[in-house]
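Every protein chain of the complex appears in place save one, which is left out.
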Amino acid sequence: MEFKTFVFYVFAAIMVFAALRVITARNPVHAALFLVLAFFSAGGIWMLLEAEFLAITLVLVYVGAVMVLFLFVIMMLDINVDRMRQGFWSYLPVGALIAILLVVEMVLVLGGRYFALDAMPEPPPAQAGYSNTREIGRLLYTDYVYPFELASLVLLIAMVAAVTLTLRKRKGLKSIDPEIQLSVKREDRVRLVNMPAEKE
Amino acid sequence: MEALLQPVAQFFGPIWPLVWTLVKIFAIIAPLMLCVAYLTLAERKVIGYMQVRIGPNRVGPKGLLQPIADGLKLLFKEIIVPSGANKGLYLLGPVFALAPVLVAWSVVPFGDGMVLADINAGLLFLLAVTSLEVYGVIIAGWASNSKYPFLGAMRASAQMVSYEVAMGFALICVLLISASLNLNDIVNAQGQGRFHDMGLSFLSWNWLPLLPMFVIFVVSGIAETNRAPFDVVEGESEIVAGHMVEYSGMSFALFFLGEYAAMILVSAMASILFLGGWLSPVGFLPDGFHWMALKTASILFLFLWARATFPRFRYDHIMRLGWKVFIPITLVWVIVVAVWMMTPLSIWN
Partner (left out) sequence: MNFVVPDFYPAAAEIFVAIMALVTMLATTFLKRIGRSLAYVLAQATLIGAAFITIYTMDGHVTLTFSNMFIADLMGDLLKLLIYFAVAIGLLYGRAYLADRNMDRPEYFLLALLMTLGMMVMVTSNHMLTLYMGLEMMSLSLYAMVAFDRESARSTEAAMKYFVLGALASGLLLYGMSMIYGATGSLEFSGIAQAIYHQAANKTVLLFGLVFIMAGLAFKLGVVPFHMWVPDVYQGAPTAVTLMIAAAPKLAAFAISMRLLVFGLFELAEQWQSMLMFLAVASIVLGNLAAIAQTNIKRMLAYSGIAHIGFMLLGLLSGVVDGDRHFALNAYSSAMFYAVSYVLMTLAAFGMVILLSRAGFEAENIEDFRGLNQRSPWFAAMMMIVMFSMAGIPFFIGFFAKFSVLQAVVAAGYIWLAIVAVLMSVIGAFYYLRVVKVMYFDEPIDSAPIHAPADVRVMLSANGLAVAVLGLLPQGLMSLCAYALIASL
């Protein structure tokens, strides 16, 4: 066995184990941490495919930011695992049926016949000095610029939606909005009263 | 050198590359740990003098053995695991705090080509690995099963993730003008230009055209490493010591080592990305590792100086600075630099 193949199997085994633990771990924080491990191994596998940009971005974005915020939320919530597991057995048949269906379909499709190595030949190895990052950047900003821009708009929509659905003015706060503070006029605060001088 | 190593290589045979790499790793880690130890002493001394005190001066000549004494003390202390803690993760926390910082050193070049792993996407790798540091804090805070550590972990994760964004944008400016993610190339790209030809190399480094980015990078670096004045994560007056409350002995020391190693890392990154790494500031002096050490040390001094000077920021101000000031500025500056590069005024051709 080649060294690269060996490394692949190590990463793959870790990833499958971690993914299994994500759904079997009793503690949601443990599950999230196993998901981090799974992402990490996936990054390793991508690295083996010489897709170093994707691998590092996966770690940077998913492990470094998304999962941190995920953990943030999970840790704050008091998730009662036992209550969540109620109804597990009653939903199991339906879930299992769908799962089996999906597995069968995937096996049929991916089971070597249609996507095997001879149907999908290995791409020629990259030349020296080939930079995966540069190539991805080049494609993203030329051929795929339209979907790339659309993706940015999808993210914008998600941001607008998240902000508008969650941002609330809390009542009872004593801090003053600087905008209001600055736009105060004299008339709002001081009333000039014209009174005739009184003579004694 | 090659000839000298030949017999050793023959002795080890096929496992020689592994052994050689381990030797190199050791050659990086051991001095680094020493630096960390003496950085703690330097900090106490610098702050001492700034506050018109003397600082530690009892252990060894002029207090020079103080870090060794501190280390020994921590080594012999008992590691206490709180009864309600999640034991596995509790012990994993400190490891996660230190390991990413050490891993990050593998791509840092100390001189031209003097690097453990010369990879293409070095800058991205650095960014990705440093983004993992937050796990040490967050795991420790949660696994301690106690209020203050948890609050500290919450603050830390939000703060580190926020400042990473600004830092990332600052780095994008750097990679825009050096057209490479390889740290070696980034440094070499700074050693050219009109000022370099005039013998004033230090004016052709990245810090000048990217001055706002340099400032933001250093400030974000301070926030990213949770140092004063952004050290609300530990905030000893409010939450005692944040995520480290429950830790003692060596497990506590690991957090400490991680924090100081991260400081050195950020300083080294700043000197590589903005201050020309190992390049000499003037034409008539040779390049070399000593320049890199000097630059890193100066930025470290800045860290200590900031700690002695500024009062601690309020937490919401920290978040405001990160999101509402730094990120917009860096975003605009990315566009400015990109447009600048496309105009005839570009200085990076």
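Just so it is clear, A and B label the chains in written order, and each chain counts residues from 1 on its own.
Keep in mind that, in the parts below, a contact is a pair of C-beta atoms (placed from the backbone, for glycine too) under 8 Å apart; a residue touches a chain by one contact, two chains touch by 3 or more.
If you're wondering where the values come from, they're calculated on a predicted model, not measured in any experiment.
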Tell me the shown chains the invisible chain touches, ordered by label. A
Which residue from A:Phe17, A:Phe70 or A:Tyr144 sits in contact with the chain not drawn here? A:Tyr144
Residue of A:Ile23, A:Leu77, A:Val94 or A:Leu165 touching the missing chain in the full complex: A:Leu165
Cross-chain touch to the chain not pictured, restricted to A:Met76, A:Leu108 or A:Val184, is A:Leu108
Considering the whole complex, not just the chains shown, which residues of chain A touch the missing one? 105, 108-109, 114-115, 138, 142-147, 149-151, 153-154, 156-158, 160-161, 163-165, 168, 179
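Convention: only the chains that are shown with their structure count from here on.
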Averaging over Cα atoms per chain, report the distance between chain A and chain B in Å. 26
In the complex formed with chain B, which residues of chain A make contact? 27, 29-30, 33, 36, 52-53, 56-57, 59-60, 63-65, 68-69, 71-72, 75-76, 131-133
Chain B residues touching chain A in their complex are 86, 89, 119-121, 124-125, 127-129, 131-132, 134-135, 138-139, 142, 150, 153-154, 157-158, 160-161, 164, 181
